[in-house]
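Only one protein chain is missing; all other protein chains are in place.
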Amino acid sequence: MDTRDLYERGLKLRKELFGTETVEKRMHSLGEFGAPLQQIINAYIYGDVWSRSGLTLKQRSLAMLGITAATNHLNEFRVHVQGALTNGCKQEEIREVLLLVAMYCGVPSAIDAHRIALEVFNAKPAGR
Amino acid sequence: MDTRDLYERGLKLRKELFGTETVEKRMHSLGEFGAPLQQIINAYIYGDVWSRSGLTLKQRSLAMLGITAATNHLNEFRVHVQGALTNGCKQEEIREVLLLVAMYCGVPSAIDAHRIALEVFNAKPAGR
Amino acid sequence: MDTRDLYERGLKLRKELFGTETVEKRMHSLGEFGAPLQQIINAYIYGDVWSRSGLTLKQRSLAMLGITAATNHLNEFRVHVQGALTNGCKQEEIREVLLLVAMYCGVPSAIDAHRIALEVFNAKPAGR
Amino acid sequence: MDTRDLYERGLKLRKELFGTETVEKRMHSLGEFGAPLQQIINAYIYGDVWSRSGLTLKQRSLAMLGITAATNHLNEFRVHVQGALTNGCKQEEIREVLLLVAMYCGVPSAIDAHRIALEVFNAKPAGR
Amino acid sequence: MDTRDLYERGLKLRKELFGTETVEKRMHSLGEFGAPLQQIINAYIYGDVWSRSGLTLKQRSLAMLGITAATNHLNEFRVHVQGALTNGCKQEEIREVLLLVAMYCGVPSAIDAHRIALEVFNAKPAGR
Partner (left out) sequence: MDTRDLYERGLKLRKELFGTETVEKRMHSLGEFGAPLQQIINAYIYGDVWSRSGLTLKQRSLAMLGITAATNHLNEFRVHVQGALTNGCKQEEIREVLLLVAMYCGVPSAIDAHRIALEVFNAKPAGR
């Protein structure tokens, strides 16, 4: 497959998951300097890995919440809370992942993640 | 609820997930010194967090694979690959989580996790 | 022991360590969504682990400063600087832990922790 | 060598790398409490390790960008982007290191580092 | 560019850097299960990121030593010590990166990395 097609497929999926405005704002903020990184994100992550069969988008979101909360990458976690809501995760399901993070990665990461999740929920009251 | 009941409920679930022999061997290896830690694991993790409704055991396993691979805790990851197979995860589903880990946590953690997963699969050929 | 008693015992200790106002503000900020996490924090961490004999509160604080600075969990570190002052740690003792962090975890974590510690000291001039 | 000489040599190099004003502001912000940490930074890091032969300052900067971006220490990364520009790194070279970070440590750390790097570039347009 | 060409280009470079035998052994050990991960490694990492202009292979190696030692990924670090020798790094240059790791990430990671580096040097006495 041509990497340009991979890029287009990934960008389309990414916008469906997180919203066109959010994605364009994030891409714009890194400008031309960030173009090779956008290639990685759009083509390789969303065009390839996220576009694979084998897990539903909701299952991927549950794993992503665990991955990003466990590594305390809060900006990325915030984006994936939005994606999880889009993919049909309920707030209660998101919380269950964070309780696993509390016990397997320690409570400080879980507290940080709770705070971010609540900010997303409150900014998007229809998200549930 | 009494913490002794929490402990018994958790220990029972833990044995269902990972096998009686594995759990008893792990508990025995830490001896009396490890008793307070076993209280945390059996009562608080498996008796409380894992016993909650809100996610299926399979969904919890998918999140756990992401959490333990992301933090490169390979001994714990190994246990949760076994648990994931018990909870109905297919090898292909486990792999999809590890590909997310590759892109969001870097390939070294994903390579380590692939190796451990294959060791579990090969030791337990009926696990798929 | 009943987990509700564990919870009450932990909440009481937690307020003694960090101040009633601080604890209530933190609990309130996570709301009902955060109730299961508060169960972990109040009952299991402060009601069980911190309530054990075996170390004095001051010794626990010294260990906690090392643990939270080493993992660069700055929000949690801030809380435990306050707790350390309550438990009788002098500013000089807190600094010694951070110098160990500098050499065993690298100077960037130690610089971050110095900054937070000074913010706590300056907000609470009688804390020494 | 006397540690005071090591300190003076390191402080001089540090100011050349990051600018006198930046270094003095950072030292001042930690005050007397931070004096032993400044000893580590000035004497041991810049007076000893950075003053060694074996690598050019530009090569050290490339390694430092990788080290600080990989560990997501963004305050320290920011300082070393400035140092890298001083040591003759081009923006394009800095980006290449961050693309390695993306693949070996995951994209969230790379995104954070891109953002900080752009802030430094934009604050210092003659830096390229 | 077609992703199959990216894959071939990357695999070729990877073998030049680390040796054909090492690469084939590593690819074989993950088998068919590891095929999608090999796609990421061969096509995206070595076919794209490592094949970019902007840094020499030696400069990339210096950054990689810092990145993998800083994150304590010792298996990956071992591979990149071999790659660094291939790319013309001297043992003394490798050591300088590890001394930076000692001060910015703590001595335990630097001790681990020294041990691995010496194992590679001793297995390959002509590597210097």
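Details
Per-chain numbering from 1; labels A, B, C, D and E assigned in written order.
Basically, a residue touches a chain if its C-beta (ideal position, glycine included) is under 8 Å from a C-beta of that chain, and two chains touch if they have at least 3 such contacts.
From a predicted model like this one, the values you see are computed outputs, not experimental measurements.
Considering the entire complex, the omitted chain makes contact with A, B, C, D, E. The missing chain, though absent from the display, is touched by one residue of C:6, C:37, C:64 or C:85; that residue is C:64.
Although one chain is not drawn, the whole complex shows that of D:13, D:27 or D:40 it is D:40 that touches it. What chain E contributes to its contact with the hidden chain is residues 72, 91, 95, 98-99, 102-103, 106-112, 114-115, 117-118, 121.
Contact residues of chain C toward the unshown chain are 40, 44-45, 49, 52, 54-55, 59-60, 62-71, 73, 76, 92-93, 95-97, 99-105.
Hidden from this view is one chain, which touches chain D at 1-3, 6, 36, 39-40, 44, 48-49, 52.
Throughout what follows, only the chains that are shown with their structure count from here on.
Common neighbours of chain C and chain D under the contact rule above are A, B, E. Following the contact convention of this document, A, B, C is the list of chains adjacent to both chain D and chain E.
Of all chains, the one whose Cα centroid sits at the greatest distance from that of chain C is E. Taking each chain's centre as the mean of its C-alpha atoms, chain B lies 40 Å from chain D. Averaged Cα coordinates give chain A a centre that lies 31 Å from the centre of chain C.
Contact with two or more other chains is made by residues 40, 44, 49, 52, 95, 99, 102-108 of chain B.
Arrangement of the chains shown, judged by which pairs touch: all-to-all, with no pair of chains left without contact.
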